[in-house]
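Of the protein chains in this complex, all but one are displayed in their positions.
Going in written order, the chains are labelled A, B and C, and every chain counts its residues from 1.
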């Protein structure tokens, strides 16, 4: 049911882990299934230099997590805010209908991390 | 579903036909299925010398008709009156459960024919 | 010659099924590899079934037989639309899967109108239209009759159903594979198919449920079939049904024309050779493969047994009802005299039927009929 791209990102997920002293951290839970994703950002000159993730979730959740980190690295914060869940699913050559909700985790967690970064900046 | 004996009597029925100027004639209909059987008797010295039948009915009806004629020939009228539907079915090595009612035709028609003979005798 | 009762499994269908017995034993609704391998096959079969009747795959639900389909169509509609009404219109000549379900529904608060048929087994559309009330939720009328082959005017019934916004179910068990069946042109909302009537195995069927038609399942449980029918899929059977539908769609009209020519030859031959026979059913609006004849003065079963001994299968009344003693309800509804109803015999041709088979029947039939008539107390001869 999963595409080859999904299985590739699932079995060799990119950018797994945490960033110590991350510039931004976002955590979201998926209300419909209870899965959880956490994104860590390293930002320089408004550009995302590094992203890492941790995910408790299904195959689609892990693959979208991996994909969103790859897509985000090198983007400006504004560009990254425009990354949609659908774009992540598309980049994986699609997800099965009953797994579309899983892609919500990915972009949402990224956006949360960016907001967190901006709040810290504002506060700092 | 039918035994070999049933199939034998069905495919080579004994004593089919009518007896002209029969000494006794019996006709019965089977209320449950609408089938009809007619028995013709030739009687001498209280002994059944000849029997013939005509039947509109299923395979079991034809086989029991044939069997009852064979069983009746040579019997005294009293003996023939004691022939039961069950005895006819037994002589055929049994009938399927949903075909037991068919054997009713056989002995009933025979008994009707004997009664008809006795009435004629009484009247004559 | 009894293909309306059941058809042999087509060899290529069995071949297609075997891998799903031998290697691919997974559960199609399971996530792992064993499951994924078969879900694709089930979906392919769904497309094949959909294509034959011009539906979309999502509108096809797999079942275990035609009877289950009819029960689902009726009970599932009654449950789903009970706020709207409780009146069903059907016909007096439906298969027991419809009639006995209606009887059950009558005991449970439904009202059912059984439309009568004329001597040729045809309903009257004006009567149908007149029977519709505010409370009518469903019209259930079969496409082709299993005993006589009479074909109902499905498109016209569909138009009436549309006009009054009543749901329309058709039991197309005997029509699919014998006639072009198009759910869009016919305007049906529910349509039932049975595998073993079209070269697929026994134990599988399908129901077309028009998109948006609310239904309550007959079998509740898991999420199979988008919650419309629970239970682990009969994968091999479904694969077989899919291929059988594809094969049935190929050369459908040529095959039908061939069967019709054979059937007409049989009909003519019988009528010419044997006196006092009556053809039952509609003279022209009839399934191309079906011939129902009453041989006066002879009871049907005794005729069948004689055929049987000569290796010819036929049926008297429908195979499904042969356990009962009542003469056929279809003959009764057509007003056929009770003795003639008893005498009615159905020949139904199929892909394996040949010219030689027809010639053989025409050869053996006259002496059998003569012998049985000689034995009959009803025969005046």
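Assume a residue touches a chain if its C-beta (ideal position, glycine included) is under 8 Å from a C-beta of that chain, and two chains touch if they have at least 3 such contacts.
Just so you know, these numbers come straight off a predicted model, no measurement behind them.
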Self-check item: Among C:237, C:281 or C:327, the residue in touch with the chain that has been omitted
Solution: C:237
Quiz prompt | Which of A:43, A:62 or A:114 contacts the chain that the document leaves out | solution = A:62
Quiz prompt | Residue of A:46, A:98 or A:121 touching the missing chain in the full complex | solution = A:98
Self-check item: Contact set of chain A toward the excluded chain (per top definition)
Solution: 2, 7, 10-11, 13, 16-17, 27, 32-38, 54-59, 61-62, 98, 101
Exercise. Mind listing the chain C residues that contact the chain we can't see here?
Key: 2, 5-9, 14, 17, 21-22, 25-27, 29-35, 63-68, 70-71, 95-98, 100-101, 103-104, 194, 196, 201-204, 216, 218-224, 230-237, 301, 304-305, 307-308, 311, 313-316, 319-324
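Methods note: only the chains that are shown with their structure count from here on.
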Exercise. Work out the mean Cα position per chain and let me know which chain is farthest from chain B.
Key: A
Exercise. Please compute the C-alpha centroid of chain A, do the same for chain C, then give the distance between them in whole Å.
Key: 55
Exercise. Report the inter-chain centroid distance for chain A and chain B in whole angstrom, where each centroid is the mean of the CA atoms.
Key: 91
Quiz item: What is the distance in Å between the mean C-alpha positions of chain B and chain C?
Solution: 40
Exercise. Indicate the residues of chain B shared as contacts by at least two other chains.
Key: none
